[in-house]
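My structure is below; once you've seen it, I'll send some questions.
The complex appears here minus one protein chain, its other protein chains still in place.
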Amino acid sequence: MLIDILFWALAVVAVASGVTVFVVDSMARATYALAVSFIAVGIMLVIVGLEYIGIITILMMVMEMAIMAVYMVMYMGMNPALMPMDMTHSKRWSAVLAVGTFVLLAAGALLIPWPARVGEPAADLTASLGEAIMGPNMLAMLTISPVLFATIIAGLVIANPRGRYDRWGDDLKRRTPNDPMRGGLGR
Amino acid sequence: MGLTSVLARWASKRVHVLIIEVPGWGASRMLLEAELDRRGWAVALSPADADLLAVCGMPGEELRAACDFVWNQLPGPRARVNVTGSGSLSTLLNEASAHLGDDSAQREDARSRSQNTVAEDSAPDAGEHDGMAPEEMDHGSMDHGMDHGEMDMPMPGGIPLAEGGDDRDGLEMDFLTVPFGPVMPHWPAGLVVDCVLQGDVVVSAQARVLEAVSAPTEVSTEEMTYLVEARLRIIRLCDHASQLLALAGWQTAAQNARRLRDDARWSADIAEHVAPLDRLRRRVERSVLLRWSLKGISLGGISVGRPVGGTDALAEAGAATPADQAGVAIRDRLIGWLHEAAALAATSSDTRSPAAGDLDRAREARDLLGALPALLRGTELGTARLLIAGLGLDTAALAPAHERTHD
Partner (left out) sequence: MTEPIVQVSPAWAVLTPFLLMLLALTAAGLNGALVARTAGRPLRSGLAAPLGEVARLLRQRRQVTVAADVVLWRIGAAGLVVVAILKILVIPLGPWTLADLDVGVVWFNTMDVMTWALFWLIGWGANSAYALVGGYRFLSLAVSYELPLMFALIAPAVAARSLQVGDVVAAQQDLWFVIWMPVAFVIFCGSVIAFSSWGPFATGAGRDIAGGFLADVSGVDRLLILAGRYAVLTAGAAFAVPVFLGGGGGPLLPEWLWTIVKTFLVLAVFVAIRHRVPTIRPDRFAEVAWIIVLPAALLQVLVVAIIVVGS
């Protein structure tokens, strides 16, 4: 009973802070309202029994929001943080789309005849969930993540307007790199 | 109530003092710092951190306005003293401490302050003065911006939004005018550097020095009899070294240098300071982290004068870093100061003739001040602070000689 109340309270908090993201005037507040929403979702996952995933969600999302606050303030141009602003575009169509998706998913959740539970939940929910999702493709999943990481790094390197020749001179023979700010190792 | 008086008594043991030094009154400031060390009181880093505002010297008009502005920003309970050398420092501080513990007086002060801000709020353009960023003292430009008639510009809190521009990486970033004010920790007295920042990179800078009403005269006559040029120079070098070390983040070494400075003022025989000065210099030289932190920061191309006895260090530094701009590296400057202080302590007899007169010092200070804007351009905030400290600016020499005594 208590768990149910907690679950519903967290659900309300998650949706309310999600709405707050678009209502507040300050980018910093929007970012941290989003963080609160994610924390509520993480706690809900912990309640459901997926402790590891829930806590990792909280960890990752708070870290992301901290970095996102930096980027938001940096990229929001003339109006970083303090003035009334409206972040929504094409209000009518996005409202239609959002309500439609919600109705579709809610109808699916309520109307599909879900099978009855057979047996008991596994002792280690996280492990069994992992095996159920990834199953025989575990090796592919394990290799995908370093490949994704390498892709991100490669994209950054390619997008960097300054290359080796800007830093080390045309013959790559300069003793110290020509950087606007000196790095810690002088590489 | 018993609890309030207990809290007041405990709080009186740890008063935080914000020191405003007027150019030319360095001796008062150093005496105050020594007294604070003796009592276990701390030097405040900002007005919000301070209980007691100590103005060392007799400030001129602009500096006095800055002092009043900062006084407004001290959260209560607060007290204010003027350290001019006449009258015992100890009694001054004791009185201030008693005033801080006097709850009824502080409540009265708080009440009168809230009445003042209510009166100010009715005037629309005065609201921005309540507690802005502590070191911003010059609102002239902002008032002009408001009067320009751009009343439809968004202005949160009465402050116009910053305009943007390209920065060194080609991104667009806002320009923020931040004066490095006359009241900052480890800052040359009375110096104001009006910087334009993009992020924390200094884009442009203008330097000027706020004046004193007068220089200390009769104040130091008893001390002048045995404080001669060499000793004064040692004190000044240790002071500069202590500021630079504190800004580089090494509080212990900075405190060490401060103690050496205070000892050099009062001890009879300065030759006994050679060993501690050498120890400090070796400690600074040995520190790998300090060398790494300060690497590549140099006073590019500025002639800062040749320190006595430090030429070999300079020559080595010059030969070892051909790729860096030709100029004295900050770390070498620091070690050179300590080296020179030790050399002066070792070789001086008490009747050494002054090496440089007032005119030379004034010229050198003016040159350094003039070189400041070019030096700071493109540097990051922390580096800019280190560079300014590394210049070893003697703002007292820049002040016009009102009533100076000659050495």
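Points to keep in mind about this one:
Letters are used for the chains, namely A and B, taken in the order the chains are written, and counting of residues starts over at 1 for each.
Throughout what follows, a residue touches a chain if its C-beta (ideal position, glycine included) is under 8 Å from a C-beta of that chain, and two chains touch if they have at least 3 such contacts.
Just so we're clear, the structure is a prediction, and the values are computed from it rather than from any experiment.
The omitted chain makes contact with just one of the residues B:Asp200, B:Glu272 or B:Asp360: B:Asp200.
Among A:Ile112, A:Ala159, A:Leu172 or A:Leu185, only A:Leu185 touches the chain that is left out of the view. The residue touching the chain not shown here, chosen from B:Ile159, B:Val274 or B:Ala346, is B:Ile159.
Hidden from this view is one chain, which touches subunit A at 26, 28-29, 32, 35, 51-52, 55-56, 58-59, 62-63, 65-67, 69-70, 81-82, 181-185, 187.
Listed for subunit B, the residues touching the missing chain in the whole complex are 6-11, 13-16, 37-38, 40, 45-46, 48-49, 51, 73, 75-77, 110, 127-128, 130-135, 156-159, 176, 178, 184-186, 197, 200, 245-253, 255-256, 259, 287, 289-290, 292-293, 380-382, 385-386.
Criterion: only the chains that are shown with their structure count from here on.
Interface of subunit B with subunit A (complex): residues 154, 156-157, 161, 164, 168-170, 172-174, 292, 295-296, 323-324, 378, 380. Per the touch definition, subunit A reaches subunit B in the complex via residues 74, 77-80, 82-83, 161, 174-176, 180-182, 184, 186.
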